[in-house]
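Removed from the display is one protein chain of the complex; every other protein chain stays in position.
Moving on, here comes chain A:
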Amino acid sequence: MEANTVLELTNHYYEIAGLQLELRFPSALNLDHILPSFVGFRVEHSNKTSAAVVTFREEEVPSEEEWGTLRSDISLVWGDNFRFYEQKDAFVTLIKHKIKDKQWMMKSTKDFRESRIYGKADDLRMGEFVSWLLMVVFGQVGLQHRLILIHASVIAYQQKQGVAFLGKSGTGKSTHSRLWLQHIPDTELLNDDNPVVRLEEDGRAIIYGTPWSGKTPCYKNKCVELKGFVRLEQAPLNRFTWKKGMESLVAVLPSCTALRWNKDLFNAMTDTLSQLVEQVNVGYLECLPDADAARTSHNAFFEEKVETGL
């Protein structure tokens, strides 16, 4: 009887910001249909090692006693419909639902290199939830490879330089990108919500598009050199200020994601971020949602002589 429940799994490989993500899902599922934003990131299996492996089997979500210690149910970055739990050797990510049958859960090793997702494949929101859980995995695994998943809207200027706009939800990151698209020639949206920044061995910072982009379907498998970050704040005027040292770190830190109960991951993030803010330019823009705001940040990065902070 038990043999009948064993389903065959198929391996799928994706490459995001140079990291290979391996999914093992039941062969009967059409993954391109479930995860359309990932299609452009698919790779044939190389001999490369997978940075993270995520397995899905349709199984009951383990009961509440097995989740562990509640660590968080609020996050400025992740939203509030989920919870993180910690166990001795695992982290549990739960997507809450009033109806127990509609809950989704992921159990991961503490370094997030191996995860297992539990949920129901007939759930209409499966794609959305799996994509979100994969973002949690990628964000944490990436930290171990000098990658930081950031909450930002990012434009690519002249096909070669990226500027990432940061800010609390509702500040107008997407709006500011859109103003660049409208008023600054040779500008393209690279990602509207969750790009990845990678600090290369030679010290260069590269920003990558990802399969995650918030409400805007902009899933570009491409990258440009990161010129800098701008933290936005709504104001009755447009005013741009450069930030250095501690202030530049403070400007970027709230937009980065690390599970802060894991000291290793958090320290990896802070290490990379400390080096990153010395490599790129960090500014602060008080702004209106108008064309002049886009010109102000454009001029700061590409017209004035920019000090490198080094």
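In this text, contacts are C-beta pairs under 8 Å (C-beta built on N, C-alpha and C of every residue); 3 or more make two chains touch, one makes a residue touch a chain; residues count from 1.
The rule we apply is simple: contacts and distances are computed from a predicted model.
Going by its UniProt record, the hidden chain of the complex is named "PqqD family protein" among "Peptide ABC transporter ATP-binding protein", "Urease accessory protein UreD", "PqqD family protein" or "Tol-Pal system protein TolB".
From the set A:Lys96, A:Arg125, A:Arg204 or A:Arg260, the residue in touch with the chain omitted from the display is A:Arg260, counting the whole complex.
Touch with the chain that is not drawn comes from one residue among A:Ile34, A:Ile206 or A:Val250, which is A:Val250. Listed by residue number, the positions of chain A touching the unshown chain are 72-77, 244-246, 248-250, 253-254, 258, 260-261, 263, 266-267, 270-271, 274, 277-278, 309.
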